[in-house]
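The complex appears here minus one protein chain, its other protein chains still in place.
Letters A and B name the chains as they come in the text, with residue numbers starting at 1 for each one.
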Amino acid sequence: MSNIIYYVSFIILGIGIYGIVSQKNLFKQLISLSIIDTAVNIFIVALGYVEWGEAPIYSTITPVANFVDPLPQALVLTAIVIGVGILALGSVLLVHINEKYGSLDPDEIRDTREVVE
Amino acid sequence: MIALLIAVPLVFAFASIPHERLGRYFLPFVAMFNLVCLFFFMHPEQILEVGKWPAAYGIALVLDNVSYPFLIFVNFLILMMSLSATLENRYGTLLLVLTAAVNGIMLTGDFFNSFVFLEIISVIAYIVAAHKDNALGAFKYLIFGGIGGTMYLLGAVSVYVKSGTLNMAYASFITDPMVVPTICIFFLITFLVELKVLPLGLWAPDVYSNGSSVTPIALGSIVTVSLVYLFSRIFLNIFDLPNPQLVGILAMVSIIFSELGALKQKGLGRALSFATISGVSTVVAALSMRESEITSAAYFYLFNDVVSKFILFTLFAYLGERGFKSNKTAGIAFTFASLSVVGFPMFAGFWAKYYLLKALFQVNSYALPAIILIAAVIEAGYLIKWNVELWYKEEDREKDREDVEAEKAEGVEEVEEVEDFVPFGAQVVTLLLALTLVVVGFMPGLIHDQTMSIANHVLDFRPYLDLILKGGM
Partner (left out) sequence: MRRVWAILVAGVFLYFLVGQFLPIIPTFGNVDLFARVAFDIINKSTTTNYNAVEFKKSKDLEDGSANVVTSIVVNYRSFDTLGEVSVLFCAAIGVGILASMLKSKKRIEFEEHKVLRISTGIVLPLILLFGAYIFIHGHLSPGGGFPGGTTIALGVLLLMLSNNEFKVTNVAKYVEQSAGAGYVVIGLMGMAIGGVFLMNFLPTGVVGNLFSAGVVPIVYTFIGFKVGAELSNVISDLREG
């Protein structure tokens, strides 16, 4: 039962994958991608938890080390920033698509394309 | 010292922000600088621990006999691209960062570091893919690539959890062999996406066929070579490939479907994109065998495929489907490249296929050779068809219905701009590469010796381990 946080992140990951495959709207696909990112970040931080460990910062309250694993946290910091970059890029691409085809629905986009070609 | 290969392009990229055109002027010089460094100042078998932290704790850059030839090849391709492609304003800066990232992904000996470089490459790839107003294809790639990147991250972190370090050599030494296949599934998904093996590579045709002189070359040649390197590093050198049969079958199915897809396409751009998928799938199928002769042949195949696709895509970008009547030099390069892809004798492609088939027959594998031969026949069919069509295109048919429509789709303002004109740089580069194919066709030893050495080194884990552990644990 202690593994419940792993299950939670897996379920969020499953929701993200379900969203990407099932949703037609491209914006919803982008959101699903971001959900997957979040799930993976939760999972990685959880992997570093040590029972009764504290936040890995030397301070007046914790002058001596009794810390959780800081390395996954550092990795997640990197991964979050990368996720932000990809999210920003994806949204600009969506603005482009919307301008060109007037829609974010693949079916309508296909119709517009056939009219153009 | 070897960090300069990454640091110098990055410095120039940051320095080129204020002036939009500065990046593209820096690019050839930076590529040249990298090549000079590689040839004269850096030699294989050296390791650099970034920041002086021991390899297990920090990040180690490794230049060994596997990455050295790959680095030279990729930097050469970047130099060629910087001369041949028409770079718009800020693309030069992006390609400088891409140079740093592909050099980084080949030098790094650390799982998470390779993830970071992979993400740089993919972010640049999404932007480059959106070139020529191709946002839809780029978005498709972004979704596929986003999932792929996440999977790579999960793989890297599980390596850390199981072995306690992110360094590749230490990790492969410590990780329990029982759990390696499970972890490798994550990496495998990433590579199937990025190397365009079909069910997961469905993004590729849309992205490559946008008629840009940058996209298919940056993604199809440069990024593909660097990822094939990472694939062989992880699956041949450090870990074992999980389910090699399954990967082989997937790749073979991918070859067949992409060739059929190429045959069906009406446009040259999409046909070439499908041909690229088939080429890389062949390499993946061959690499999944894990046998030194086959691996060597696979690298030879990759060399031929990448160089010829470079020529084909560049000429397609400039000429479209307007024929070679007014551009005989371009036509000759195009024909040479397509003959080499098909595997016509006297070209590099012939030797690529010959070595691959010979090595496969030696281990009594007959499924892949059969598929390669079938693929070659289909390939010959459509490439010769396209060659004939482009050579014998009447001048007055130039503006026929199909063409006008294609140009309309490209955007009206570009119609005037691309009138039957191949820039001088692109002509020289394509001709030079076509000549390379011929020279290699007559002297296959030039490349074959190199690929044999890579294959022998990549399948032997000991030198890599010794290099990082410096002889002791």
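By our rule, a contact is a pair of C-beta atoms (placed from the backbone, for glycine too) under 8 Å apart; a residue touches a chain by one contact, two chains touch by 3 or more.
The structure presented is a predicted model; accordingly, all values stated were derived computationally and were not measured.
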item: Identified contact with the non-displayed chain, of B:T165, B:T190 or B:N210; value: B:T165
item: Interface with the unshown chain - residue positions in chain B; value: 3-4, 7, 10-11, 13-15, 17-18, 48-54, 56-59, 89-91, 93-94, 97, 100-101, 104, 112-113, 116-117, 119-120, 123-124, 126-127, 130, 133, 135, 158, 160-162, 164-166, 179, 182-183, 185
item: Residues from chain A at the interface with the omitted partner, ascending; value: 2-7, 10-11, 13-15, 17-22, 24, 46-51, 55-60, 62-65, 67-71, 73-74, 77-78, 81-82, 84-86, 88-89, 91-93, 95-96, 99
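The definition used in the following text is that only the chains that are shown with their structure count from here on.
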item: Distance between chain centroids, defined by C-alpha means - chain A, chain B (Å); value: 28
item: Of chain A, residues touching chain B in the complex; value: 17, 20, 26, 29-30, 33, 36-37, 40, 43-44, 47, 71-72, 75, 78-79, 82, 85-86, 89-90, 93-94, 96-97, 100-101, 109, 116-117
item: Contacting residues of chain B [partner chain A, same complex]; value: 112, 116, 119, 123, 126-127, 130, 133, 135-136, 138-139, 142-143, 146-147, 149-150, 153-154, 156-157, 160-161, 405, 408-409
